[in-house]
Structure formats: structure tokens, C-alpha cells
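All protein chains but one are shown in place.
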Amino acid sequence: MRRSAGLRHFLLSWLEPLSGVVALAVGWQIASMVAANPTLVPPLQTIWGALVDLAHGDLVNDIVASLFHLAGGFGTGAILGLLLALLCARFELVAAVIDPIAEFLRPISAIAWIPIAILLFGVGQGVPMFLIFYASLFPIFVNALDGIRRVDPTLVRAAEMLGASRRLVVTHIVLPAALPAVFAGARLSLGVGWVAMVAGELVGADTGLGYRIEYFQEFFSMEGVMATIVVIGIIGYLLDALLRLLQSSLLRWSPAHGGSR
Amino acid sequence: MSPAMRIGLPFAVVAIVLVAWEIAVRASHTQGLVPLPSGVVHSALALTEDGTLFSALGSSLERVVIGFAIAAAIGIPIGLAIGTVPVLDRTLRPVLDGLRGVAPIAWIPMAILWLGVRGDAALFVVAYAAVFPFILNTSEAARRIPRSLFHAAESLGAGRLLLIRSVVLPGALPFVFTGARIAMAFAWGSIIAAELAIGIKVQTARRAVAGIGQLMVDTLYVRRDVDALVLYMIVIGIVSFLIDSGLRRAQARLMPWTQR
Partner (left out) sequence: MDAAMSKPIIRLDAVSKTFQAPRGGGMVEALREISLDVRPGEFLSIIGPSGCGKSTLLSLVAGFLSPSAGEILFEGKPITGPAPERGVMFQDYALFPWRTVIGNIEFGPFARGVGRRARRDKAGELAELVGLKGFEDRYPHELSGGMRQRCALARLLANEPKVWLMDEPLAAVDLQTRIILQDELLRLWGDGVESADRPTVVFVTHGIDEAVLLADRVVVLARRPGRIKAVIDIDLPRPRAPLRSVPEVARIVDQLWSVIRDEAAMAIAEEGN
């Protein structure tokens, strides 16, 4: 009894998500038959063919280039955001200058900076990197500052009472306490940053997955465009899953994130 | 710190930076390559006078509003459905997550093909960007409604439709509004991107349909007017800021218990 119920549960946990994907694929295939125009709605087998071609060709290079843009921009944005948050929490004067500027810049979407980025860096890696940098800076800054300001003062007192130096309080109390908020910001900015990066590569770079879309469009290869879209979707999904995994393993101590045993 | 200083200090810092910038650009004779603060003011005056700026802004905002409305009309029902029916959630979630991972911009070639360059392609991109915050927040809201409310309503003899109208919607409204706020920000951000991308592709898309993104492409590639480009950025910034703070204020007034 128990075993068959477990098996049923296991099968369902795979079948249910799969059926959603299958439904989407079937819907697309029907649309392509109705449209009867392989350019307008390329049928699945054509897209698959393009995907295989891509995999034999430039796919790895494109993915590596995109991930490189992502790592560079996200890394610098996260570090700067964290540093600014620490400075703002420590010095009221810095906060008084940074806060209003950040409040004004924050709602501007990263993508809107594309023309300026092209102007500043020229077409190339600089554009997507700058856009991810910009997209990750503010969510991480705002969330980190919020997290740092909400640190339970009793925990700081407890650490001081136990003999912790000022530096130790920052590295071992303030930062870990702010970590859940920083992670929330990081996930947000990775989502926004991924989108901004594709846009930046599409119009302002000569490498990466976004550029590949642009490239296929030049040759009017819509199955190529669709194949690249599929790759972008899968990688975007995997990145978020990776961050979620990291979140639940790093925040195992937090009742809200890591599951209790 | 006194309130006067709190307001004055950032202004003072920005003003000093701007003056230093102006002096540096003039001293190094790089006008035209690097934007000049006084040049930005010049083009602001010129462009508001001939009306280009406002008409572009108007057509961009129009697309944002329509795209936003389409996203709401699609996203809220889907969100309610997957939030209240667990099977739908388990089947559709991976598909939605996958689609969400695709940058809306990536659809531009397809959208141009399907809907044409005359603004409709940009509409598609806007709706695509804005639909996911609606879905996510509405489903999350529906899921958070206590089961006991359902049981109570059911035991009173309420059918499924009445249940949704009288229990699910009111309980979910604050979350949906938060979703709408995010969706609006996404919509406004992606209209510019879409117009940019389309504008770069189709230089022939002329004034009649030009939004602010197309105007930027024109400025960057055709007229190479760096000062105007910075002006557009500032305008975009101001509009972004106004949209964001306006919706925040609306939320605070309509639903004072949901301040997040």
C-alpha cells in the first residue's frame, strides 16, 4: 500500500510539470500547422533542428559569453551595493547623499540605459555588463541596507558582551543577519539583470545569446531565433533555481528559508 | 541632522558635480562627444518647444497603459486559477517559470513578424513583461487565503464563482496591487527597450509612431546629439519616479494596512 502510494506520488511529481510543458509544445505545433508558414511559426521539428545546429556551432561560446557578462556585471554590482549599504548604515552623512540619488535612479529600468551605455562603451561587452551592473546594484543596495538597519540590537550587544571587536560584529553579526535580505535582493536583481543582459547583447554587443537572436534575425532564420529563445528560457530558469538552492543551503539557520529538519 | 540639511546636502553634492563636469568638458574641448550640462538644458528647451518630446512621451505612455491592461486581463485570471487549484499550479508553474526566464526583448523578432513594427510589436513586449508580476502576485495572494474562509463560505452554500468574488478577490487585492506596481515598472522599462530595439532595426519607423525609445535611437545613430540623449534619460527617470511614487501613494491611500 505505502509503496504504491509513494510510487504514485513520485510519478505525479514528474508527470504534472511535464504535462504543462507538453501542452505548451502541442499548442505551438497546432499554431504552426494553422499558420502553415514556417517563418511565422516555425514547427517544433524545425526549431529542434536549429537547436541541434546551434549546439554543434556557437552555442557554447554564446552561453559562456553571456555568463561572463552576467558574472562580471552582477559581481561588481553586488559588491558595490553591499559596500554602499555598509557605508550608509555606518555614516549618516553618506546615507543623506546616497539615499535620494538611489531613490531617483532605482525606478529607471536598466534597459533604458542602453543608448547611454552604447555611447559610453561602444558596441561590445561593456554594454551588457554595464546593464547587469546597474540592474543588480540597486536591489542589492536597498535590500542590504534594509537588512542591516533591521539587525536585532540585542544580538549586537550579545556579541559585544562576549568580547567581539567592532570588525567582528560587522563580519559575524551584521552581515549574516542581513544575508536573507541580501539574497532576496540578489534573486530579484538576477532576474532583472538577465533580461537586461539579453537586451544589451541584442542591440549593443557582438557576443552572447542576445546577439545570437539578432544574428539569426539578420538571416531571417526564425527557427534559429526560437531555438535561442528556448536556450535563454532554460538558462534563466536554471540560474534562478541555482540561486534558490544556494539560498536554502546557506540560510538553513533561518526558519523562513531553510526547512527545519 | 536637520531637515534643511537632509534636503540641501544631496542637492549641493549634485550641483557641485554638475558644475565640475561642465568645467571639465569645456576645458578639455570634448563638447559633442561628452554630454554637457548646459547643453542638456538647451536641448530641453528646444525639444519642448517643437513638441517632439511630448508627443513621443505620449505615444510611449499610451502603449504602456494598453500593454499593462492586457497583462492584467490575462495575468489576474491565470493567477487566481493556479492559486486556487493546486493541480494547475503544479502543471503550469515550470512552463511559466521558463517563459519568465526569457527576456521579453528576445521576442522582438517574432513580435515584429507577428504584429508588425507599427507599435504593436512593442505592445506585445510590454504585455509579456508585465504579465508575470500579475500572475505571481495574484497566485501567491490566492494561496495565502486561509482555508477556513473557504470552508466557512462553502458551508454557507456559496458556489465556486461566488467564492472567488466574495472571498478570494477581496483577500487578494492588496497583493495584486503590489503585483501591479511591479508590472507597471516592468512595462515602462520594457517599452523603452522595445522601442529601442525596434527602432534600431527599422530606421524607417518614422515620427508618427515614434515613442521615446525610437527618438533615442534616432538621436544616437542619426543625429549623434549626446545632450539630447541625456535629456531623454532624465525624462525617463522622472516618469519612472512619478509612476513608482504615484502607485505607492495610491496603495497607501486605498489599502493603508498593506504598507510594504
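We call the chains A and B, going by the order they appear; numbering starts again at 1 in every chain.
The rule is short, and it goes like this: a contact is a pair of C-beta atoms (placed from the backbone, for glycine too) under 8 Å apart; a residue touches a chain by one contact, two chains touch by 3 or more.
This one's a predicted model, so the numbers in the text were calculated from it and none came from an experiment.
S.K.: Mind giving the shown chains that are in contact with the missing chain?
M.R.: Even though it is not drawn, that chain still touches A.
S.K.: Which residue, A:103, A:160 or A:240, contacts the hidden chain when the whole complex is considered?
M.R.: A:160
S.K.: Pick from A:88, A:179 or A:227: which residue touches the chain that isn't shown?
M.R.: Missing-chain contact among the listed residues: A:179.
S.K.: Hey, which subunit A residues sit against the chain that's not shown?
M.R.: So the residues of subunit A touching the unseen chain are 152, 154-155, 157-165, 168, 172-173, 176-177, 179, 252-255, 260-261.
In the analysis below, only the chains that are shown with their structure count from here on.
S.K.: If you average the CA atoms of subunit A and of subunit B, how many Å lie between those two points?
M.R.: 18
S.K.: Can you name the residues of subunit A that touch subunit B in the complex?
M.R.: Touching subunit B: residues 16-17, 19-21, 23-24, 39-40, 92-93, 96-97, 99-101, 103-105, 107-116, 118-119, 191, 194-199, 202-203, 210, 213, 216-217, 222, 225-226, 228-229, 232-237, 239-240 of subunit A.
S.K.: Can you tell me which positions in subunit B touch subunit A when the two form their complex?
M.R.: Those residues of subunit B that touch subunit A are 1, 5-6, 9-10, 13-14, 87, 90-95, 97-110, 113-114, 129, 185-186, 188-190, 192-193, 196-197, 200-201, 216-217, 219-220, 226, 229-230, 232-233, 236-237, 240-241, 243-244.
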